[in-house]
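All protein chains of the complex are present and in place, except for one that has been dropped.
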Amino acid sequence: MSEKKDEATCFFSEEHIKRIREQYDDWFHNCLRDADRQMEGKVFTHSGIPVKLIYTPADVKDVRYLEDIGFSGRPPYVRGIYPNMYRGRLFTVRQLAGLGAPEDCNRRVRYLMDHGATGINILLDLPTIRGYNSDDPEAEGNVGKCGAAVDSIWDMDAYLEGIDLGAVSTSIVTHLPSTSLVIPGMYFSIAEERGIQWNQLAGTCQNDFIMETCVGSGYEILPPSVSFRMQCDVVEWICKNVPRWNPISFNGYNLREAGTDAIAEVGIAIANAVATSEELIKRGMNFDDFAPRMSFFWDLHNDFFEEIAKCRASRKVWYKIAKERFGAQSAKSMLMRYHVQTAGVTLPATEPHNNIARSALQGLAAVLGGCQSLHVDSYDEAYSAPTEEAALVSLRTQQIIQAETGVVNTVDPLAGSYYVEYLTEEMVKRISNYTKRIEDMGGLVSAVENGWLHREIANYNNEYQKKIENGEMKIASVNFMRDEMAEVTPIKVFEYPETYSRQKAKLERLRKERNDQKVKESLNILRQKCHSHENLYPYCLDAVKNLVTLGEIEELFREEYGLWSFPLL
Amino acid sequence: MARRIKVVIAKLGLDIHWRGVYLVAQFLKEAGMDVVYLGNKFPAEIVEAAIEEDADVVGLSSLCGNHLTLGPIVVEMLKKKGLNNVKVFMGGVMPPEDAKKLEKEYGITKVYLPDTPMQVIIDGITESMQGTA
Partner (left out) sequence: MQEIDKLIKESLNGEKRSTARLISMVERGNENAPYILKKIFPFSGKAYYIGVTGPPGAGKSTTVDRLIARFCKNNYSVGVIAVDPSSPFSGGALLGDRVRMHVQQEKMDVFIRSMSTDRVMGGLSRTTKEASRILDASGKQIIIIETAGVGQSELDVAEATDTVLVILTPESGDSIQIMKAGLMEIADIFVVNKADRPGAKDISLSIQGMLDRSLRKREWIPPIFMTSASTNVGIDALYEGVWNHSRYLKQGSHLEERRKAQLKLELRARIENEFSHILWQDIVAEKNVDKVVEEIWSRSIDPQNAARKMAMELIEEVVLKWGKNLCQ
């Protein structure tokens, strides 16, 4: 813990703590009932941290305000990464919008922006996410569902029609490194065509090899080492060429949804950041060249205070790693910027309107935790991607938090809460240990390749399921207060069935109009470069400019690098 | 039921969510069934596996919207190949109306929506086998 206690920065004096302890003992033995005393040691947070009945200054006696908590905008950044936090800049209300053909998405984006959204979040359909064209056989049944179909640069153009790329912040949820090499390139190309300089573009792409190899299963998966190389290629190239763009968002959210607890969620994302940083440094970059552009993506789950503590703790863990491990010189390299999405996995299908309450509470926790941007899940999460009505409720939820509750008026309002500070410190410890464990195993890529991470997820799910089925974990309306006679609420769902035919027609036209020679050349060069140590980005960029489709590029990768399966069964 | 029930389970098409289907596969194994897990496969491969494995039951997992397109194709193909006794179950995320449609019009024996207890699934599969072999 702390070395020499500096009375000047501790909350309470030794004498005061002594008296508090005495009072606590008295209260514990004389005030509580037997039953209450029995419960001590039996209550835990979701990730297994013990929770006492009451927290007093004695529980945080070694926490020093200046060193361990500090001020917002200053190390260790527990209270927030910017000095003025929400007074200076409200969290970006970034709601997802992506359904159907790019033209349909364009309409939804403009609808949301008219109603106050300040950033665009481009969700892609499953074939696009996994690197297939809309007319590939593998895309069957999924074109335009749960996201936008993007096959070529033409689609990106349609998606962004009428939007001033120099004025918005765009998140392109590409998930996989192999598609992050291609699709953001389409965005950059279009911006160039529209006369907007790359240094004006602001946004994020997800680019996380854990998504490719762990979180989601797939029909054809690239090997982890290949996916990781591509992840680093994307970061390297974008840092050098599109300076305001965040080329990577370490995805704790999807990992959490797949099946981990809060500690593992942050631990793994940070381990990924460490591995990426090491690789980029090997490639000759300085930590301060790329770290300021690294961002994170957290899940906001149910355990209200644990999640807030997680957010605060993650900032501190990152700060320490940036400073002590990588010798960061620039303050910007030590800030953990993150987007938060409330936890979809906690929103059941029964009595879906309850989910509005769940998401609102989670959204509140996210703001109390100090996020930079937020997406609140819609109540129909268990059925489909959000309908317009549900999306609007989510948007309003955020606006209510921002404008009506007053919680944004002051920085980190829960600081000083004995419970929250205890939890924060505890989580800092556990997350750091988790990250170290992964490093001791040989690093994250290795841990993925040999199946360790998959087993962690499978085991977690197994235990979680058992807890739900035996009632240990209570979910209202599912296994607790379940209304057996309840009618299932009819939910309206949006469909865009013509997406497939529209995309198919577009692809046919594209193939006719493009220059076959240029297509062939781009693909040939890319094929060669796959086995070199060069950064693949510029070659992918050239290809998309020559109207090579996403599917063609991804198929090339599969051919050159071979396929991989979860080492689980 | 003296003999073990043979279940072939697949993620439909490109669907990425594996936590649920993997859980179900494990619980079915612990209930004494032989579960052949295919990972992500498309209808033709799923049906081929059902033939080769002499499956009693085919389980499909779909959370990404392809349940009405690819699901019925599996049932169709099984019928075409003469596997009329194979029961097809689906699990995943979809509007309840779609689930009803799959059961009533497309020959899916039962659709299990999120939060269905594992025992319900195990019992459902076991009961569907009564009256056969």
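Some notes on this structure:
By written order: A and B. Residues from 1 in each chain.
As a working rule, a residue touches a chain if its C-beta (ideal position, glycine included) is under 8 Å from a C-beta of that chain, and two chains touch if they have at least 3 such contacts.
Quantities reported herein were computed from a predicted structural model and do not represent experimental measurements.
Which of B:Leu12, B:Ala25, B:Val58 or B:Met90 touches the hidden chain is settled by the complete complex: it is B:Ala25. By the touch criterion stated above, the residues of subunit A touching the omitted chain are 223, 225, 450-451, 561-569.
Residues 3-4, 6, 25-26, 28-39, 44-45, 48-49, 51-54, 81-83 are the ones on subunit B that touch the missing chain.
Here, only the chains that are shown with their structure count from here on.
Chain centres here are Cα averages; for subunit A and subunit B they lie 32 Å apart.
Here subunit B touches subunit A in the complex through residues 11-19, 22-23, 26-27, 37, 39-42, 64-66, 68-70, 93-97, 113-115, 117-119, going by the rule given at the top. Remark: subunit A residues 126-127, 129-130, 132, 137-142, 145-146, 215-219, 258-259, 348-350, 382-384, 457-458, 461-462, 465, 469, 475, 478-479, 488, 490-491, 493, 565-566, 568-569 touch subunit B in the complex.
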